[in-house]
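A single protein chain has been omitted from the complex, and every remaining protein chain is retained in its original position.
Chain naming follows the written order as A, B and C, and within any one chain the residues start at number 1.
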Amino acid sequence: MVSISTSTINVPAIIAAVATPQSGAMDIFIGTVRNNSGARKISRLEYSAYVPMAEKLMTAIELDLRSKWSVHEVIMVHRVGMLEVGDVAVVTAVSSAHRKEAFEACRFAIDQIKSIVPIWKKEFADDGEMWVEGEHLEGIQEMKSGPFSA
Amino acid sequence: MVSISTSTINVPAIIAAVATPQSGAMDIFIGTVRNNSGARKISRLEYSAYVPMAEKLMTAIELDLRSKWSVHEVIMVHRVGMLEVGDVAVVTAVSSAHRKEAFEACRFAIDQIKSIVPIWKKEFADDGEMWVEGEHLEGIQEMKSGPFSA
Amino acid sequence: MINVDVKFFGPLRDIVRSNEISLEVPPPHSGDSTFDALVVIYPELSKWRPSVRLAVNFEYVPFTHNIRAGDEVSLIPPVSGG
Partner (left out) sequence: MINVDVKFFGPLRDIVRSNEISLEVPPPHSGDSTFDALVVIYPELSKWRPSVRLAVNFEYVPFTHNIRAGDEVSLIPPVSGG
């Protein structure tokens, strides 16, 4: 299950939704808004997305992940809109029989989201506002051999 | 913060406790009781611990982890007693500025718990009860060069 | 001439001051010729050429991709989610 959300991400509900009776392991990654970006003091972040393409790519990431690891449930949710320090921006959660798969697949999910999903972050700091440069080079390289390129 | 708990593990409280304003990343591993062990159908698990030594080693694991990765908060809780399928047996949670440290340190925490912390699991299955053989070989090797041996 | 609507996001939206721009262009029409037509109107876009990606109908495609009337065309600056 993947989604772009305009409201608060409910982490306990996500955990409950990835749990299955077959699962011995769940790994949950939570990305939050931190109060600094290097030396700059951050007050809030605004996330925007190209929503239909973002959800399409997140679905493709889930399929790719399932082809690489044997997992039970996968949830990826990214929030958009204005977020304050401490707010949850993204959650990736994976359940599996054993921990290796859950950890690796959960890491893969967030790495891929950061590399290829069309979401943008603008920082509002003490010295003004600024679009964040993401991890696009890694993403572009992934893309060339990945399932998402034409 | 580490502990052996005789009551239900409160996962949302753990997540709230590892969050800090400096953290952009949290990784949470949740180990649950699954309904099978290979071909055997499991009805419940009983965990027992050598509590003072278990808590001492979990504290040593946290110190070791903090010497290897720059992280903010670390929580490790393992439950003891009789658990049903789906119950949470163990949680390791780590917050950090960026995701790499949170993932690696969280994985290290659960790997070390499974290798060296004196906790034992008895399976109650359709064909009787049985002590589980853990991952002790890996653990013994870790021990020889680790901070926990004499 | 075909009509192509191009969507903009993130920092590119600040440059063109719009979410979407309508272009009238002669076929054959590719991502490259779209970008070239846009740079004439918004010279500031040119410095984004090395890092921006083209998406057509919600998929990343090379800039050589042929664009047809009705395609959903988007310029994707470096992403920074998470």
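As a convention for this text, a contact is a pair of C-beta atoms (placed from the backbone, for glycine too) under 8 Å apart; a residue touches a chain by one contact, two chains touch by 3 or more.
Note that the coordinates shown come from a computational prediction; the quantities given were computed from them, not determined experimentally.
Which of the visible chains would the unseen chain be in contact with across the whole complex?
The undisplayed chain, in the complete complex, is in contact with B.
Which residue from B:Met26, B:Leu65 or B:Ile116 sits in contact with the chain not drawn here?
B:Ile116
Just one of B:Pro12, B:Pro52 or B:Gly86 touches the chain that is missing; which is it?
Here the residue in touch with the unshown chain is B:Pro52.
So that we can see where the missing chain sits, which residues of chain B does it touch?
Against the left-out chain, chain B lists 31, 47-50, 52-54, 56, 78, 89-90, 110, 113-122, 131-136, 139-140, 143, 148-150.
FYI, only the chains that are shown with their structure count from here on.
Distance between chain A and chain C based on Cα centroids, please, to the nearest Å.
The answer is 25 Å.
Which residues does chain B have that touch at least 2 chains other than itself?
Each of 99 in chain B touches at least two other chains.
Where in chain C do residues touch at least two different other chains?
82
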